[in-house]
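A single protein chain has been omitted from the complex, and every remaining protein chain is retained in its original position.
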């Protein structure tokens, strides 16, 4: 084990992201990194730390607060042959550049009849950390509803590395959702930490495959991102109530492993679909539909997701954002039903 | 019957929209109408014809091609006390002003703790008419996935009037999706025309209720917008094959009548969910999930929706955009399965 | 022009409010991001004189000072910041303060307030003539498409609207020279919008700019632009380590460009003794701590509030 490992290891998810970017930029000279505050500051979450010092300010640079212009620039640069990695500081800001995502990034490869490629990664921070409705969204389904972009959502340190490498090496545009708690938390303190050796060379993770995080015979909790970590805590709590909860990590919203979801769901009589994104017309519906059309009636399902915008006060946020406690509660309810 | 009725009636959906706007603007002085080409031209589809002549250019005016600025202006004006009706020419253009929709229009009422209201209607044309991926989208689920905006999608002339009036009189922001074929088609030539007397005073339609368009005992086709009209043709075709197809019109994506969907679905052993919007993480999933969580296993379901972007050439568009023919085919497949 | 006493009082009130909020972040009473206006007080203090109740103001992620001068009740606002049942029942919080009575609001999305401000201005133009709207933006926000579009729209529709750019030379860590081409004040020129640039810790210069721009906008119902140069004394948000700004730059600014020191100097210049100032400090201090106390005495929002109010109807 490396010297910084163990309980004194202060590394967070942001360190892992920065390390992957560093490694990949060494490997591939075409990679350029830009966005707001990614240069000298190294990102507001520190996920691009030291990159500018290492690679200079032509490969790593700050942009104006002009998301449309610089996301478009990433698209054009990708089409021209570079491999841009662009940061949207909080996913909530995607609205100001949404056309570039919806109509250009996602569609240019298809519309060109395959003649242009758009190999870029858009990294963006998601999730609730007490900052109200404009700084807490996930919007995973907003992206997933657009044909032509891949949407990856790591839940664990291992996937933060493996999926990021896969994203960078993909020839398609990838939206890479980094949960703020995963970026900010010390890895050693995470409920589920699979980064035993965060210094080992990174292997690209398989994109488009769900992952079973935990076996369980009473209920399967299907979730993504930070909700997977919360589900791990919930499962432990359920265990004390003699309920055996399995956990399935979605990992990749697009492509979505619909078969995998259905076969995993078959392992228990009930499935609880958990999401931190808004419930309506989102991931919970897509997952339930994917299961229902494959194994109709075989599994009793319920969903547990955000059903309003995020309120500012923490006492209110706790009411609406799913957490370990609320997941355990909903699982029990589903089992009782 | 009025003089223009009958087979010689040249009126289209666009005429109905214009007539409703005219009537409502007379009723309520706070209504202002703006957007690109809504003034002298009367809208690229003619849906604001004669309004500027009638009400002058302070209440009806053209804007620059600055959707962010004028949609934001509509929001501010609504909060200040006006009742703006704003047009986004094609829904595909929503990307350039998506922040105003996602983070302002939808959230201000909630974030303000109910202290401000945003009574505005955003009318926008949707659907495929042979114009490729950037001018053919529906994006209904993109809106419906945002808490705080109502999303109405009329399928029939009657609803085009009734839901529009309801939208205008609502104190909430409403996205009002007008299908291009509904705007352009002569009413008398529509497969399903419920506007027997388009000159009668308009009553606001009930928002948030599905509507049964046709009874049927073998399969229920659940759809919205133009797909409802296509389903009517499909149902007639199915009838010739001795298949009895019911049709349920969703009408209102937000609020969504989940109970109504489930109880309507119970009327036949199978349900085919049809959508012109992109399939993944969209309306078909939400509808199936809503049914599956209410009546698990009772109804066999399948979906039929767009599964790629819209290609340009008509021969290709026909391959992917659901139509009467493909709906009938999918219904038969579902019944055989 | 504000008297030295008025200016000092106003700036001090703002300073103490912001400092108190900063403390509440440190003690964990406030969660989430917090952007304070310390160092930028004089701009709002001077603007206050020119604002009328019928005017509207749309502010940014750094909104408290603008809210104060626009007449938002400080106790209600503080209660909202302190996650109590305040101005917006705890649902808006620091970056989303809405007060329809004071015609004030703000947004946490950079640049996105400007278009909404245009809507208030349209309302003023059509049905509440004489009123105007202020859209506040940082210099970083001046690169956001929404702001440009709104300048053009306001010019072409002759909306009574003042664009106030508080130029503190940084957008988070990014210095203006790396993000912003040309001269900010000239950005109106392409739309035929008159601009005033001024030092944001020079009361007289601010007064000239505000009186001229507000008068122009009110009289001609047309947009104007003010760019006021200030320094942000805290990190971008509370907790920001702020290593990206040179220590020397900060020291110089702290010494020379502190609105409170400048206002105090004027007070001394106007003949105020140290004792009198100390007494005034005490008075304002009590006033502001009363605000905090009153805010803290309000209850937390009821948990049921969280799921209320997505829609008016339904």
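Labels for the chains are A, B and C, by order of writing; each one numbers its residues from 1.
Keep in mind that, in the parts below, a residue touches a chain if its C-beta (ideal position, glycine included) is under 8 Å from a C-beta of that chain, and two chains touch if they have at least 3 such contacts.
As the structure is a prediction and not an experimental result, all values here were calculated from the model.
Student: Which shown chains does the chain we cannot see touch?
Tutor: Its contacts among the visible chains are A, B, C.
Student: Which residue, C:130, C:190 or C:246, contacts the hidden chain when the whole complex is considered?
Tutor: Of these options, the touching residue for the absent chain is C:190.
Student: Identify the residue among A:33, A:60, A:111 or A:168 that touches the chain left out of the display.
Tutor: Reading the full complex, the residue touching the unseen chain is A:111.
Student: Looking at A:49, A:135, A:150 or A:251, which residue reaches the missing chain?
Tutor: A:150
Student: Of the residues listed, B:28, B:199, B:215 or B:307, which one is in contact with the missing chain?
Tutor: The single option touching the absent chain is B:307.
Student: Could I get the residues of chain B that touch the absent chain, sorted low to high?
Tutor: Considering the whole complex, chain B reaches the absent chain at 36-37, 39-41, 44, 62-66, 68-69, 92-93, 95-96, 129-135, 307-309, 311-317, 319-320.
Student: If you put the missing chain back, which residues of chain A would it touch?
Tutor: 32, 58, 61, 63-64, 66, 68-82, 84, 99-100, 103-104, 107-117, 119, 147-148, 150, 170-172, 207-208, 255
Student: Against the chain that's been left off, what residues of chain C make contact? List them.
Tutor: Residues of chain C in touch with the missing chain: 143-146, 148-149, 151-153, 155-156, 178-183, 186-193.
Throughout what follows, only the chains that are shown with their structure count from here on.
Student: Identify the chains in contact with chain A as well as chain B, in label order.
Tutor: Expected: C.
Student: State, to the nearest whole Å, the distance from the C-alpha centre of chain A to the C-alpha centre of chain C.
Tutor: 35
Student: Measure off the straight-line distance from the CA centroid of chain B to the CA centroid of chain C, and report it in whole Å.
Tutor: About 41 Å, centre to centre.
Student: What parts of chain A, by residue number, touch at least two of the other chains?
Tutor: As it turns out, chain A has residues touching two or more other chains at 68, 92-93, 95-96, 132-134, 307-309, 311-312.
Student: Could you list which residues of chain C touch at least two other chains?
Tutor: Where chain C meets two or more other chains at a single residue, that happens at 88, 90-92, 96, 107-109, 112, 145-146, 305, 310.
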